[in-house]
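First up is the structure itself, then whatever we jot down about it.
All protein chains of the complex are present and in place, except for one that has been dropped.
Note that the chains take the letters A, B, C and D in the order they are written out, and that residue 1 is the start of every chain.
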Amino acid sequence: MPDTAWWLDLLWTVVKGVLVALALLTTFAYMTLIERRLLARMQIRWGPNRVGPMGLLQPLADAIKSIFKEDLRITKADQLVYTLAPLIAITCALTAFGGIPAGPAGSFFGLNPWVYSLDVGVIGLLAITSMGVYGIFLGGWASGSKYPLLGGLRSAAQIISYELGMGLSILGLLMLVGSASFQSIIGWQATNGWLIVFQVFAFATFLVSSFAEVNRTPFDLPEAEQELVAGYLTEYSAIKWALFQMAEYVNMITASALMATLFFGGYKGPVFLDGLIPGISNWPFIWLILKIAFFLFLFIWVRATLPRLRYDQLMRFGWKLIFPLSLANTVITGFYLTYFRGAGLWPLGILGLIGLVLLIVMSDRARRLWNTPTHRPDAERPAASRPVGGD
Amino acid sequence: MAEVPTAYYIALSGILFALGMIGVLTRRTAVMVFLSVELMLNAANLSLVAFARAWGDLVGQTAVFIVMTLAAAEVAIGLAIIVAIFRKRETTNVDDLASLKG
Amino acid sequence: MLPILITLLGAIAATLLGFFLPRRAITVISMVTLVLSGVSMVTLWNGGLTSFNGSLQADNVALSIGLIILLGSLMTLLVSFDTAARAKLAFPEFDALLLYAVTGTLLIAFSGDLVTMLIGLEVMSLSGYVIATLQNSRRAEEAGMKYFLLGAVGSATLIYGIALVYGATGTFSYVGIRDATAGLQVENISLLVVGALLLLCGFGFKVALAPFHQWTPDLYSGAPTVVGLFLSTVVKVAAFAGMLRVFGGAMQNVPAWASVMQILIIATIVIGNLGALFQTNFKRLMAYSAVAHTGFLALALLANPATGGPALTYYLLVYTLMTAGAFAVLAALQRTEEGFSLDDMRGLFYRHPAYAVALAVCLASLAGLPPFAGFMGKYLAFQAAFQAGYVGLTLIAAMGSVAALIYYLRPAMLMFMHDRTPAREYPGERTPTTAAVVLGVVGVTVLGVLPNLAYGLVANPAIWTVLAGR
Amino acid sequence: MIHFFIFLPVLASLLIFLVPVRWREEFAGAAAGLTLAGGLWSWSVGGLSYYSVPWIPALGVTYSVQMDGVSLLLGIVTAFMTLIAIIYAGKRIPNPGTMLSLILMMETGLLGIYAARDLVLFYVFFEDALIPALLMLAIYGKANRMAALVKFAAYTLFGSLLMLISIIGLKYYGGSPTFALVDLQAHPVTGTLQTWLFLGFLAAMAVKLPLFPMHAWLPDFHAQNHDSGVADVMGTLYKVGAYGLFRFAVVLFPDAMLELRPILMGLAAFTALYAAWIAFSQTDWKRLLAYAGLSHMGFVGLGIFSMNETAMIGALFLLAFQNIYTGALFLAAGMLQERVGSLSTKVGGIMTQAGALSGMTMTLWFASIGVPGLVGFVGEFSILLGAYQVSPWLAFIAGLTTIAAAAYGLTAFQTTYWQVRPAGAVLAHDLRDLDWLILGAPIAVSIFFGVYSGPALALVQPVVRTWMAGLGGGL
């Protein structure tokens, strides 16, 4: 790109940004609908079907309702932060997605099908998404009420806990690829095969972490009605509430896109299809959207299937299972790469598979790690004088 | 895009550092003092990165990494201390910490 | 390398074994670790090894300061062995953190570049913050908070200084900085000078030079006595080691810092000594005395490394011994963590003659009275500064010592005055603390009478010319 | 032998705590006696020769000691008075272990001062003697001792730290390889620098001497010390300023001393007269003796500063023997206090009840005020004689002091011993057993050397001659 046209560059970027944002918002809107419909189907009921044909206008109605609903200002809230919190959440959510490439360079009418590109794309994306936790925590805190505060705290704790597992689980992947930019990762997968094959274990942990990151069932504790009313959302209403919801869904989409890109070849379709229609695997958007759709479905599916964890289980699950497992995965990958690189990559996939199978076989034992209530009577505790981390 | 001269970065980091210093000197709650310190640290980071670029040298960036770690460790310990004090006294105003005199 | 690893392993062991073994066992293990580390240092003597491309250098400077650090830590552990329980500090974490701090201090002493030094400094400081706050009391927390806030400011200043020095020279390594500063380019010099001054301020916070000393009295007196012992000896030694490396080695050629340092030293000596004159609590007195001694130590630092270096090393050793000895006596006898008021000390000689004499020896040494080693330390510092041409400064320092004598004298003499009130001291068993006291007293006396035992080892000017490394 | 002589006392002072309580006095006495014997033996062999080893080689600090005539004389006097003091302390102070230990410790410091031929070593011993002095005051002092202590320490340290710096400067500017006196002599510092360094050195010596503006610590120091006077004896011995000036300043700073001679002599003469004047109005024996000592020291200073051979010999002679009779007078004051419970000069009538005590005190007083035939006279006369050659006027002024001394001495003596004893006062018993020895021995020495001063002068003279010869024939 010539230096002279920087403003043009900028303009196109803005346009792309707007497009992505709109696309995401639309997806979000219909996502809600689809989710409700699907859930209903799975629970053998109808779901929304009144507004428009098959309920297709339902999201629009919801949007209008949110906008024209009264925007409550809670007296005890810290007004600035209270308003800022949903903004932060949605900004981070939207921004994150912009870095994911939807096709090869220059494939979007001669433009690059991504809004921005960083050398350290994965890390940047993780960084931005994790900023979203500020939105949630500040929202909970600014409400000036007890339930939101606790909800915010809990979800903040949850998100940061699983952030670790998430960050660690992609390490093995990065070791294999040797780069953190999405382009290289996708390129590597195009030549060597999808990373899910080699890092199946990592994918498992990543998947679980993603669920926790976006506060989805079975990790949607922060919004657990039975315990905390609606968590950090309790005091929010109208558009701000909608923004939080939006952020959550957008995050979900981003997580799906991320998984697709990291483990399932990204915007590239399966190469063997090239035999049928030449170049099909390089078509922009289509493959990515397909993969995202699959993961979104998975999200909904899981929501319909699994029960919710208890909070202590949730935290223990993250710290005692996901964290060490992803660490172990990293070490094993590293070890393999250092000493058996010559043997090709496929044993790595087998190793991962074995690990996964082992984990499933031993699931009863593994569960004890996080599932046993560790209620200890106070008397048993070593006198409270032992400080922990400075408390 | 045009290169931003190193001097600008240094000026910015100098301003940040000065702001942090002013914050340290004028703010009276521990948390604010602490935040100011973090600002100073980040000013240092900024200038380290700028210098690393100017020298075409990765060591400066490594140092930033280390400084970030230190800052994080400092946060962890600092907040622990502040919390511990707050739980006992309901204040983090530095001026209220005056039981040691002389 | 090895000594640092040994202490680090010790720290890890203390961290983990704390769950399985009683605290005293941990303390013993920690002490063994320190001794082992010391042994490994001795074997490295004259080796001049470096590792990590010169980031760590085990030259004799590092080793001698490292040994001083280990000595101070060992005395701390000895004292903590039986007083920790009284001080509500009997956690295995105390030992672990202490060892982590020692690891950091050793890193500083062995450092070959600014980043290593910085890491060591922070490991030390951070552990120090926690140790200072470990005791669950308002006093300790307050002290720790002040320590932490000012320490953090100091660190930040230091780091910014490092950044600027890096910007001016393009390197972090001491050798590189020294070479770069040998032929200064004009456009970088202001950057360099500002960086050096910021570094000076940062270090000033760490060693408690005068305008940056405010945390010291509160910390040393507010923290538990054992902790005060540790912070006022080991941590200060390490910070001085860093200063020695940076200002004595790397930045010897940089202009301006020496003149600023002079002002700081004058302020330190004046404030430290005057402040100590009006204290009524012995611990606070010791705290101010630590500030005052900082001034004297810095005097040696200011001098030409060939004479100042050995002087500083010797002084640091002696300072460690005598301060640790005094704090150890305090720890053995105090009933509360507030230590003694000076009035409590009246007639101590008639209640605990041995302790009183030991304390008197330590105080006499601190005051700089021969034949105790404190005199030699002060003398060496004065001489080094004098030979570097700082005659006026030396005179001021000498005047400061007069004030110092007076405030050390008061408690020392009070101990020997008759007093009929019943004993207020802690009566229990305290053999290890006594061992620390003995170590301090014997060390101070022997080194005072035969200073060459320690000074001769470090006096070779050759080892000080490569302060920045090869 | 010389090390034995110097360090035997300090060894004994430490070992004394291992000795059973009831044997401690004997032990200390034996140690002091042994030291004195060592001193006398050294005299018989004509002094102990120079011995030097490096102490801190890197810094050029050496351990250099020698016992030449002057050192020996002062050393023997010290050993003698230490023995006397120990005997009295053992008798007077209950459970005297600590005191005896301190006395012995101080003896080492003093002997070291006299023997040291290295400036840093000198400084070390100089300060070293300070510690027991402080402890004596702290342990055995009176109610206001803290103030006296602080004053004493502050003055002393103020001076000695300045001296320390000038010691450092002396080597540094002169370029000498070591601090040993011989080396420093070989690498002299000249010009203004010498004057400045001398002033630093003088600061310490003037405090100890003590010279007029630096004397304020002295009366308090003596007044606050234990009644027995034992501590005062040792304190008297501690006045080594003149010796330091003689030993080091004269050879190292000859130009500066000559340059400042008028001022210094004037100060010394003024000190002598002023102290005598103050002494006149004292009503406390110890303060009186303190000022009397101060007055003597003014004399000694006059002798040293005059840079004249005769005066200098006289000054050293006086310095040595002044210790004996002033020390003994302090002990006599202690005995008086023991008997009547007061140190006031207005007690009155002791003579009738304790004739021997009074008589001996009177003899000592005569020695002190320079009555011919007693030892004080020899010194004072020589000083005046020498000083007269340099500055007749100052000698005249100083000469007035002897008259003043007679006045204050006799007045005090009269009111204490002759004046009518008030009715109902405690009956003062006379000297008993060891008391005779304690006062008798110093008197014997005073008389002996007063009449036959040859041996002592023979010790001092050659040294002073060499010294002066080194300066180009003396002045």
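Quick note on the criterion: a contact is a pair of C-beta atoms (placed from the backbone, for glycine too) under 8 Å apart; a residue touches a chain by one contact, two chains touch by 3 or more.
What we mean here is this: contacts and distances are computed from a predicted model.
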Chain left out of the displayed complex - its UniProt protein name, from "Dihydroorotate dehydrogenase B (NAD(+)), electron transfer subunit", "Peptide/nickel transport system ATP-binding protein", "NADH-quinone oxidoreductase subunit" or "ABC transporter permease": "NADH-quinone oxidoreductase subunit"
Which displayed chains the hidden chain touches across the whole complex: A, B, C
Hidden-chain contact residue, picked from the options A:38, A:57, A:87 or A:289: A:87
Full-complex contact with the absent chain, from A:149, A:186 or A:348: A:149
In chain C, positions touching the absent partner: 12, 15-16, 19
Where the unshown chain meets chain B, residue by residue: 65, 68-69, 72-73, 75-76, 79-80, 83, 87
Chain A residues touching the omitted chain (full complex): 10, 13-14, 17-18, 20-21, 25, 67-76, 83, 86-87, 90-95, 98, 115-116, 118, 120, 123-124, 141, 143-150, 153, 156-157, 160-161, 163-164, 167-168, 171-172, 174-175, 178-180, 229, 234-235, 238-240, 243, 311-312, 315-316, 319-320, 323-324, 327, 330-331, 334-335, 337-339, 341, 374-376, 386, 388-389, 391
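One rule holds in what follows: only the chains that are shown with their structure count from here on.
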Pair joined by more contacting C-beta pairs (B-C or C-D): B-C
Distance between chain centroids, defined by C-alpha means - chain C, chain D (Å): 41
CA centroid of chain A to CA centroid of chain C, Å: 51
Whole-Å gap between the CA centroids of chain A and chain D: 91
Residue list for chain B, restricted to those that touch at least two other chains: 77, 80-81, 84
Sequence positions of chain A contacting 2 or more other chains: 390
Residues on chain D engaged by chain C in the complex (per definition of touch): 55-59, 120, 123-125, 127-128, 130-131, 134-135, 137-139, 141, 145-146, 149-150, 153-154, 157-158, 161-162, 164-165, 168-169, 172
Chain D-facing residues of chain C, complex: 310, 349, 360, 364, 369-371, 375-376, 379-380, 382-383, 386-387, 391, 394-395, 398-399, 401-402, 405-406, 409-410, 412-414, 416-417, 451-452, 455-456, 459-460
Partner chain B, residues of chain C touching it in the complex: 115, 118-119, 122, 126, 129-130, 133, 138-139, 141-146, 148-149, 152-153, 155-157, 159-160, 162-164, 166-167, 170-172, 217-218, 221-222, 278-281, 284
